[in-house]
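The structure is given below, and queries will be raised subsequently.
Right, subunit A next:
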Amino acid sequence: MPLPPFTASAPLLAVLVSLAAVPLLALSRNRPNLREFWTFAAAFLKFWLVLAMAGWILQGNTISLEVLRILPELSLRFTVDGFGLLFALVASSLWIVTSMYSIGYMRGLKEHGQTRYSICFALALSATLGVAFSGNLFTMYLFYEMLSLSTYPLVAHHQDLEARSAGRKYLTYLLGTSIGLALPAMVVTFHLAGTLDFTSAGLFPAETPKATLVVLLLMFLFGFAKAGIMPFHSWLPGAMVAPTPVSALLHAVAVVKVGVFCIVRVITGVFGIDLLARLDLNTIICVIASFTVLTSSLIALTQDNLKRRLAFSTIGQLSYIILGAGLASKLGVKGSMLHIAMHAFGKITLFFCAGAIFVATGRKYISEMAGIGRRMPVTMFAFFVGSLSVIGLPPAGGLISKFLMVRGALEADMLWVLVVYLVSSLLNAAYFLPVVYKAFFCTEAEAQFAERIEEAPLACVVPPMITAAVSVLLFFYPTLFLAFASLMY
Partner candidate 1 sequence: MDTIIPYVIAKYNYWAAIILLLIGLYGMIAKNNLMKKIIGMSIFQTSIILFYVSIGEKKGAAIPILIHGHGAETAQAAIDPAAFANPLPHVLMLTAIVVGVSTLGVALAILQKIQRFHNTIEEDEILEGMQE
Partner candidate 2 sequence: MSDQAPILILAIPLFSAFVISLVGGLHRTVAFGLLTGAMAGSLTMALVALGAVLQNDAPVHYQLGNWPPPIGIELVIDYLNGLVLVVVAGCALLTAVYSHHTAAREQGDRLHHYYTLFALLITGLLGMVATGDAFNLYVLLEISALSSYAMLATGRGHAYYATFKYLIMGTIGACFYLLGVGYLYIKTGTLNMADLFRLLNTPEMHASASIRVGFLLIIIGLWIKMAFFPLHGWLPNAYSRATTTTACLIAPLMTKVSVYIMIRLMFSVFSVDYVFRTIPWSRLVVWLASAAIIAGSISALAQRDLKRLLTAIIVAEIGYMVGGAWLANANGLTGAIYHILSDALMTLCLFMTVGAIILRTGSSSFSAVENLCRKMPVTAAVFLIGAAAIVGIPPTCGFFSKWYLIRGAVQAGAWHFIAALIFASLASAVVFFRLIEIAWSGTFDGHGHGTPPVARAEAPLAMLAPMVAVAALLVIVGLYTNEIVANLIRWAIPAGL
């Protein structure tokens, strides 16, 4: 079957649709309902465009579209494959849910600058899909930077001192590493390989010295600081000053996953897992990622601010994904791709719940949340499901991907990684389950809430329920995402 012309241009349209919404959002700034309508229209359209490509991709094809040839050897190119579509599907579906949640949250707290907020959100989603569909390193870099810049106003949304310093830190880390490490690495890669288009066989010629490859690998790993590999992680807890929907979509899904996505792409498309395994470079990735996994989990244990605990948990889970890809075994890479989706649904649920708690009670600290399950049972139940998924317990999707990654570790014959996985899962349980336990089963004396059900506004409660339900569904039916991941290897 030849490529239908509509599907051929769908990647570009999917990226552009939220850009096109920007002027509409700006024009309807005085009519909040119309503005929200445009957001939803763009979100649904985007989701539909991504879905429209799914059938074609699932048949084992790819879509390649050269948008603009900027230099003779450098072009703006979209290539949609299983991995890209998987990520795009996660991001675009969660945008819809998050938009709903944003309305409840932003209106519930009477935030200022809501139009700017929705415009930046739309821009960020364009950039995210741009990264997901990028066909070469250059396009990826371009949208990566666009994402950093368009999310800055979201992080610094409150415009007070704390938000400003967090925003400053955010840009310093993200732009500093991308300009200082990823960009030169990209140029050197281009110099060595003569091309930047991703291929699973890797770009580097066989005679490239190992020392060069090691340096490049490190530059890429740390250059995409959105992935939060230590020591370039501290922007993420700082960015938690942002409104919760931002933390939810951007700092559990879009921004951080873009970082991970870029690194996995570099591992699979620039180096190629065969090369990594042959030269034993995967050990470097695994050591760095394992360190981050364990350290961040330990730090998460000590955090009392719920969102900060979630942030450190995210840092750990991101390195989890990189660890999976770094195993350079097929199952490991597949598992890590799948974990991008699984963790996204789980973690966004948790953030939604944290935000709902804040809207309903104004509380941010775990120590103030004893007995909150009595007051917000629905929210806390969703929280429970979300934490199951992140920990990797049945019946939630996280188990499937973690299982695949564990098998990947066996396949790669790296048994010590198994230990890392195991310990980190225990730590995950240790920092999530007590929160849930305290919420439902605390003594009368400890309880800080009256026995009266009083949930957040509906728009803040429904989204976590949806994402929690999806997390469970993904446990029973992981086929769709698994199929996309399987297309790659």
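Regarding selection, all candidates are chains of the complex that A comes from, given by their letters.
Just so we're on the same page, a contact is a pair of C-beta atoms (placed from the backbone, for glycine too) under 8 Å apart; a residue touches a chain by one contact, two chains touch by 3 or more; residues count from 1.
These numbers come from a predicted model, not from an experiment.
K.L.:
Quick one: in this complex, who touches subunit A among 1 or 2?
P.N.:
Selected candidate, touching subunit A: 2.
K.L.:
Where on subunit A does candidate 2 make contact in their complex?
P.N.:
Spelled out, the residues of subunit A in touch with candidate 2 are 68-72, 74, 111-113, 141-142, 145, 149, 153, 156, 158-161, 163-164, 167-168, 171-172, 175-176, 179-180, 183-184, 187-188, 190-191.
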